[in-house]
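Apart from one protein chain that is not included, each protein chain of the complex appears where it belongs.
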Amino acid sequence: MSNVIKLNPEIREAIIESGGQDVIKCYQCGRCMAACPWNLLENTEYATYRFCQRIRLGAIIDSEEKEDIAADTIDVFRCVGCDSCRRECPRGVSLSDVLRAVRRILVDYDSYPSELKSVISRLYSTGNPLGESAEQRSAWADELGVPRFDGNYEYLYFACCIPSYDSRTQIVAKATAALLKKAHVSFGILGEQEFCCGEAVRRVGAEKVFQTAMKCNIDSFNKNHVKKILTTSPHCQLTFTKEYTDKDPDIASVHVTQLFSHLIIKKRLVPKYPINKKVVYHDPCTLGRQLDIYDEPRAILKSIPGLKLVEVPVFNRELSVCCGAGAMGLWRDWPQDERLAHFRAQQILKTGADVLVVACPYCLQMLEETMKSLNASIEIMDIAEILWSSVAGPEQEKIDEAA
Amino acid sequence: MAEIFALVEHRQGTIRDITFELLTCGRKLAADRNAQLTAVLLGNDAGSMVDQMKGKAHTVLVVDHEVYKDFNAETYQITLSELIGQRSPILTLIGHTACGYDLCPALATQLAVPYTTDCLEISFDGEHVSVIRQMYDGKLNAQVRLRDHPSYIISLRSGCYVPEEGSLSTQIETIDAPLSTQPEHRKFLEFIEAAAGEVDITKADVVISVGRGIKEQANLEMVKDFANAVGGVVACSRPIVDAGWLPKERQVGSSGKTVKPKLYVALGISGAFQHIVGIKGADTIIAVNKDANAPIFNEADYGIVEDLFKVVPALKNKIVELKQAKG
Partner (left out) sequence: MDIIVCIKRVPQTAEADVKVDNTGKDIIKDRLTFDMNESDTYALEEAILLKEKFGGTLTAVSCGPVEAEDTLRIALAKGADHAIRIKEEDFSDIDGFATAQMLSSVIKGIKHDVVLCGCLATDDYYSQVGVTIAELLGISHATLVTKIDIADAKAHAYRELEGGLLEHLEIDLPALFTIQTGINEPRYASLIAIRRAAKKEITVVGKETIVPDSIQANCMLEKLYIPPVGKRAEILSGGMDEISAKFGDVVKEKGLL
């Protein structure tokens, strides 16, 4: 391999123009490399800061060899957007934003992993990555008699695509609705007027699809006089608060953990049935590092009688390790020995906990699937599920009636 | 009297099923137009093939010469253009098969005759021809009309007309071969059988087939377990082979194998037509697909509208349980 690198200022300019301006701040200290979860796995090495260096030289995905181009491209799409790098960076460089800028160019030229193409196509057409019909989005709520939001309700409950359609994750949406009813919170949903928040498509560089998603949702919010949004997914929460720049700034968005912990303090939700189990909480990257919400989920768990809360040693809170589902990781097909979820699952299992609690539908899907494939007997629950079981106790199965 | 041609398709000495479907379609159209149906057979030592045409057409037009032993699009084009030129049939029917792909558009373009391909249904409205075709990944049907012309060439999709026994009184007409050697520019050399591989899915009683719904290569393990439990073989639709997750010998469909097992279980297969063609002969088809509108449910005997990742382990456990009970 030649030691001579051709400089391509044009490529650098194109990437900076596409949103990669952070790249200029990087001074190659390498702290991000120690933080990146890919470097915790035995079989992967992710030269994070080198991306910045190579982009500054315009020497990225610049080979003429088919295999080198493929390897480079796959590397650009490997980043899951967990933000560990930005947290470590003395200059606050968001490498995932830098890589997103590169991805935008590649997606425009149809030069990206094919697993993502069909998800993007489905999402654009039906408003959700599962390709289910828009009309079915509220089916879980209709069964429970959850009302359609109009300007007279306090919260728009935005359940996220996965809990809206996936039969296992629907329990999260149902438990949330049951808790809200129990606490006499006024809320409704918008059903087919909702579109995927678009966070994952934006992260992988499909900017046009994101703009459509944003416009659809903002139109729905405005049309229905939405003032407050309640989110189940930290990804929706992040997107509404930070990425929906066209949104009316008066529309506030709150994550369920923030609302539930508040309701518990106000005694509008009383977790009274004991759960005598050892529970470990996994901080979702987006809820923790990107939204700074660490204490509320723990407060909720600590309020449950009998529950013994444990942490993953060292790798908790800001240092929580990504489950790998971000940036459409749920649809990627990494080799068996290159899975972040396996690594995180092992860390979690070492705590000896009976139950793993998460507060993100992606973490829930990813970690539950992984635990099953490892034949682990640990139970995985979303925070809404475990809270509901303590609030409702023996009635918890009758979610339909309670709601 | 007006004549309709139907091209007999054969390979390695056997007449292919599409031929009988074409003839069934041709008989219907001939009756509608008060025309005669002529089966056109270009072959070598074609006696027994000619016999199989009896009753199915008014005439069998035979060109028998060594040069027609194996299909060669150019040979066929030269010969058929001559026959069509001489006899001016109002319609020539060809199968939309690997042969038809090569032949139909070229023949029609050479003869400056309107043509269309891959039709599900053909009908005459007076002298006008109208067809039904599929579009958009098979999600929509299209009704298409051809421009008026005294002659048409149309290719028909496999499996759209159920072959019927004909009871016409058939004449045999033999014509001298216009060609005696393969054309200059295109020479058929040989057939190559697919690599033997360890498994012949066409011989299995139970076939467990996977499609895109399986999502990841790693999930094939679960399917293999299930297949083992029920004593079946694993097969798949085209996208799985294209992705390199299973070898070509496991592919079911128009460009893969046709299987006729006692039981065919389709997991996460939408039912695109190219796949359906390969399973029409199965005794019982059970389809598992989360999408209640998947076309596979039009072909299957039983449907399970559920997540296959839930269903497969449940079915496997049931079979294991039943086998243990049996002792």
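A few points about this structure:
Lettered A and B in written order, each chain numbered from 1.
Everything below uses one rule, namely that contacts are C-beta pairs under 8 Å (C-beta built on N, C-alpha and C of every residue); 3 or more make two chains touch, one makes a residue touch a chain.
Small disclaimer: the values here were computed from a predicted structure and weren't measured.
Among the residues B:S48, B:S88, B:T109 or B:S167, only B:T109 touches the chain that is left out of the figure. Contact with the undisplayed chain is limited, among A:L40, A:C79 or A:I120, to A:I120. The chain not shown here is touched by just one of B:K28, B:K248 or B:K280, and that residue is B:K248. In the full complex, chain B touches the omitted chain through residues 11, 16, 71-74, 96-98, 101-102, 104-106, 109-110, 114-118, 130, 133-147, 184-194, 205-206, 230-231, 238, 241-242, 248-249, 251, 254-258, 262-263, 283-287, 292, 297-306, 310-311, 314-315, 317-319, 321-323, 326. Where chain A meets the missing chain, the touching residues are 8, 10-11, 14-15, 60-64, 66, 69-70, 72-73, 102, 105-106, 108-112, 117-118, 120-122, 124-126, 131, 133, 209, 212.
In the analysis below, only the chains that are shown with their structure count from here on.
Centre-to-centre separation between chain A and chain B, using Cα means, comes to 46 Å.
By the touch criterion given at the top, residues 212, 215-218, 291, 307 of chain B touch chain A in their complex. Of all residues in chain A, only 118, 131, 167, 331, 333, 336, 373 touch chain B in the complex they form.
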